[in-house]
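Attaching a single structure in structure tokens format; questions to follow.
The complex appears here minus one protein chain, its other protein chains still in place.
We just call them A and B in the order they show up, numbering each chain from 1.
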Amino acid sequence: MTRWAMVADLRRCVGCQTCTASCKQANATPPDVQWRRVLDMEVGEYPAVKRVFVPVGCMHCDDPPCMHVCPSTATKKRPDGIVTIDYDLCIGCSYCAVACPYQARYKTDRASFAYGKATPAEEQGYDPKRLAVATKCTFCVDRIDAGLAKGLTPGLDPEATPACVNACITQTLSFGDVEDPHSNVSQLLAENQTFRMHEELGTGPGFYYIWDKKDGETAT
Amino acid sequence: MNAPEPKAAPLATSGKRATYCYQCVAGPDLLTVKVVDGVATEVEPNFAACNVHPGGGKVCVRAYGLVQKTYNPNRVLTPMRRTNPKKGRNEDPGFVPISWDEALDTIAAKLRSVREAGLLDASGYPKVAANFGGGGTPQSYMGTFPAFLAAWGPVDMGFGSGQGVKCTHSEHLYGEFWHRAFTVCPDTPMCNYVISCGANSEASGGVVGVWRHANARERGMKRVQVEPHLSITGACSAEWVPIKPKTDPAFLYALIHVLLHEAKRERLDLEFLKQHSNSPYLVGANGFYLRDAATKKPLLWDLKRNAAVAHDTPGCDPALEGSFTCEAVEIGADAEVLAQGRLEGSPSFAKLVAHVQPYSPEWAAGICDVPAAAMRRIANEYLDHAQVGATIEIEGKTLPYRPVSVSLGKTVNNGWGGFECVWARTLLAVLVGGLEVPGGTLGTTVRLNRPLAERLESVTPGPDGFMHYPMNPTDREHWSARPNIRNAYRTMVPLAANGPWSQALGPTHFSWMFQKETPKGLPTVTLPEVWFVYRTNPAISFWDTKGVSDTMARFPFVVAMAYTRDETNHMADILLPDAVDLESLQLIRIGGSKYIEQFWEHEGYALRQPVVAAQGEARDFTDIATELARRCGLLEAYNASINRGSAGVPLKGESWDFSLDPARAHGRDEIWDAVCKAASADLTGGKEIHDLAWWKEHGLATKPFAHADWYLYPTMVAQGLRFELPYQERLYRIGKELGNRLHENDMQWWNEQLAEYQTLPKWKDFPGLWEKSLIKMGGKTQDFPFWLLTSRSMQYSWGNNVGIQMIHEVADNISGHRGVIINAGTADKLGINEGDQVEIATPQHNVAARAVVRQGIRPDTLLLIGQFSHWVTPYAKDFGVPSMNSLVPMSMELTDATGSGADVVRVSLRRTGGGK
Partner (left out) sequence: MNDNFGPKPWHQTNWDFRAAFNFIFGGAGAGLLVAAAISGGTGNALRIEILLGLALIGAGLVSVWFEIGRPLRAMNVGFNPFTSWMTRESYVAGLVFVLGLAAAWFDSQPLALAAALGALAFAYCQGRILQGAKGIPAWRVPALIWLIFTTALAEGAGLFVALAALLDAPARGVLAYISLALIARALAWSIYRGSVAKGTVRAALVRLERAGKILVQFGTIAPLALVLVAWLAPEVARIALLLAGLAVIATGWQFKFVLITRAAYNQGFALPHLPVRGTR
């Protein structure tokens, strides 16, 4: 079996938002819709304060609350772990949005563009099907499927890899099959200590955060 | 020649096309742009470049804004003429569309009339001035316009739009002087310990810097960020030391004190100090070297011979400490013999040891607000990590390996205190032998020495066993009493040299400041008769923005290449829409060793090609330049300049000649086809000739650049040269001479600056200088208790992209883009909540901002990211975010000896209203 997952190495992320920008462009999302974004978090109080940049988005959960609550079955989970939304089925009730503990879902009721009227580039990417329905990160599922059809490996071959991973300038984001013990992401998980966001909720996110090496060996 | 596999489709309505983004000095980034039905839709890394680009071929966030930049409906898309003769912030320019012919004819007529009357005005200043922003990066977009300027003759390019005061100015000048280091960088791929005083590499180091530092972090490199606020780089560091603003010299001096007075002497790299620095040079009673009376060579004391010998005597073991008497001569400024005969002298190292004796961590703690124990620990960690004595093999050469470095950020590195910081930083490298060796502190580009593209080749022997440096002369015979441009860099700043970059590295605010009153001794500073502006907005990006705007409103004829309307082209007479990044054509050099972290293992060329058709009537800058040359009657000189290499590569080489016919005008593609052929010939020694079509398909081509060539040390050793540290005899002499020249001309207004020329720089109360300036402005320090600083925004800086919605949106995810960052405790005391309206004020100006309450900033510090406060630029004018530039004055007393100032100002803060 295949289980696609994202790994974000928090040691490397600098909050540059290149992933955010590339996602917006690759997926033609309207203003203020950020399927991938990077949080700027502070922990502690001056002067003992740390600042951390945290990429977030749809976690493509093993047990997605959004899918369970969806009354229209628009939200589904594929066997490979990718949680999808069928824009033709979705009624735009936003139940999934309040069910998602990761604030990953968006609904845009009206067409909106960067400068009011659509620019030629926005016209190219405009899809009326996405209006007034739930949208979110798809792990760039079209690229994955098209890439697989060509015999490419998602996470390694750029053409088959999510845009945010391709764009990431720090190699914070990695994508691959966690069921394959030899995959890039499996190796990262084997070598490093990780956590998943709000793990206590039992959603089983397909998005892992690296925070240290597993053996704790770092140069001093 | 390494050419990547073709990735870009031939020009068609759909496909991916290779190009570059060089909007900031930390570029270029190599990218592809997806085109669908003739419309650019998506930027991606050029994956074909991942093996030659040291940042994995990735592309910075700003480049992703290029698609929206192309289709921004606020673009100026036809030439425009001003109809309102009155200029000013409150005047509507009344721009009306005109044809290209009318625009170019108007400009050419003006230029011809200027030319007929003489290129210089009554003060001797060029009548034509030009401003380009972004540390030289606009040159990667202006096609052959440099050839037009070269054909024209003298042009004043010294009106500041940020250069000098927004750059790491002290590093540019002193760094290049000491180790050909216009920009300085840790050898990040091999460094293990970095002390970063305000360097914001994660925000300004570009893709390569960010990529390399991420690798280094994962590898275990420890970086200590010393900075008043927790910047992006501080966030990504192992430790944050919240230092009081502008006290970094004290911090660095304390580290030096620990190394020299607390660590065992053998832990320093004594061999490096003896053989590769001026540490053993004997210094006489007057502070100048003791020299051999006959050869005038500096002397050192050879412990083997127990005698004074010339510095270049082979096989000697020079003393670093002690006091020695020998036959010598001591020569001061203007060749004055100060003493001769049997003179007593000490090695400069001994002078240094005595000099830093008072600067203990306990002393510094009271100044920096950093615990002494922390400074002592950091100094010892630095020493521990230095691995003095270790070597490493690079490409068959055995080199010292010193994986420690100190990097400096803007504001630490310009204005008063900048010299002291750069000296201390470079000295910290010298003490452990970590200058210009693997793992250590590297210079990465030259801009004042030639050749610009070949750093190592710029090293030639100079006086006293050091490198040559092209100082502006200070001797009586050659000193330039009449400046060639308005900022007077040749007259006032010897270190600024006199190359193509020097104009931008003088005191560039003088060009604005002296419009009101020229100080005694300089020819009256005049307005330029014609001013070209491209990719810069000094009305926003310089200091005293109101004053700058008022001055430029008096400029009689302004030609602005206009992307959108903005605060500077608000004063223009003619707006010209140049084809923007994805619409125009240019070939540039890439790789080798360039700005900051851009040292590659490849070098070559990359093409920027029209990915889509130009919008509206926008025209490629090369065609604009050619037409201006033709209409001004300068075609022959213009073509000759291109043939000589002003488009990036000489068109004639050893075995090839693609020179343009000087007599006729050539189209854009014809010109760049010749450049492309010459570049490919240059890369392959003439073996391969590729035309424009080939470059459009491939995007780039490179050849290897030796890793060992990142380091200057082997070149210095090969030429028997020493690094000119720690002692600054040459600078001291030059300062004295400059003082003599100025005083001979009754110019007393530079005396404070002259005091900066020291053999061993002393700590001064640097924060106190800003407090004095505040008092001069009419304020009391207790009423203006906050230090207002700025910090770079990775999403905006240099990007000319404030009008791009997508950039604004994604930048907003990073704290501080919406207002002024205030310490949470301070905010609490002042009753300020997140989002509240506050007023930030100096005694002269005030601005309104929204409060952004954070923990990661000192209680006495405020931070305004980036430079906003736009009042014309579409979209950006609605941000409601102020800029510190509106508050910072231009002043002589805050100008250092290199002609730069720092982005610091004392302000008050008060709540004026609730948030939304």
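Keep this in mind: contacts are C-beta pairs under 8 Å (C-beta built on N, C-alpha and C of every residue); 3 or more make two chains touch, one makes a residue touch a chain.
A quick note: this is a predicted structure, and the numbers were derived from the prediction, not measured.
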Residue of B:Ser815, B:Thr842, B:Thr861 or B:Thr898 in touch with the missing chain, whole complex considered: B:Ser815
Selected residue (touches chain absent from view) among B:Ala49, B:Val165, B:Cys185 or B:Met221: B:Met221
Touching the absent chain when the full complex is considered, from B:Gln68, B:Ser237 or B:Ser346: B:Ser237
Where the unshown chain meets subunit A, residue by residue: 9-11, 32, 34, 37, 39-41, 43, 50, 52, 54, 56, 65, 67-74, 89-95, 97-103, 107, 109, 131-133, 193, 195, 197-199, 201, 203, 209-213, 218-220
Subunit B residues touching the omitted chain (full complex): 216-217, 220-223, 236-238, 812-818, 835, 852
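One rule holds in what follows: only the chains that are shown with their structure count from here on.
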Parts of subunit A lying in touch with subunit B, wherever the complex brings them together: 9, 11-12, 14-18, 20-22, 24-26, 28, 31-32, 34, 37-40, 42, 44-47, 49-53, 114-117, 119-125, 158, 163, 166-172, 218-220
Residues of subunit B defined as touching subunit A within the complex: 36-37, 39-45, 47, 55-56, 58-61, 64-65, 67-68, 70-74, 192, 202-203, 207, 210-211, 214-215, 217-222, 230, 232, 234-236, 240, 242, 794-795, 805-807, 809-811, 813-815, 823-825, 854-859, 875
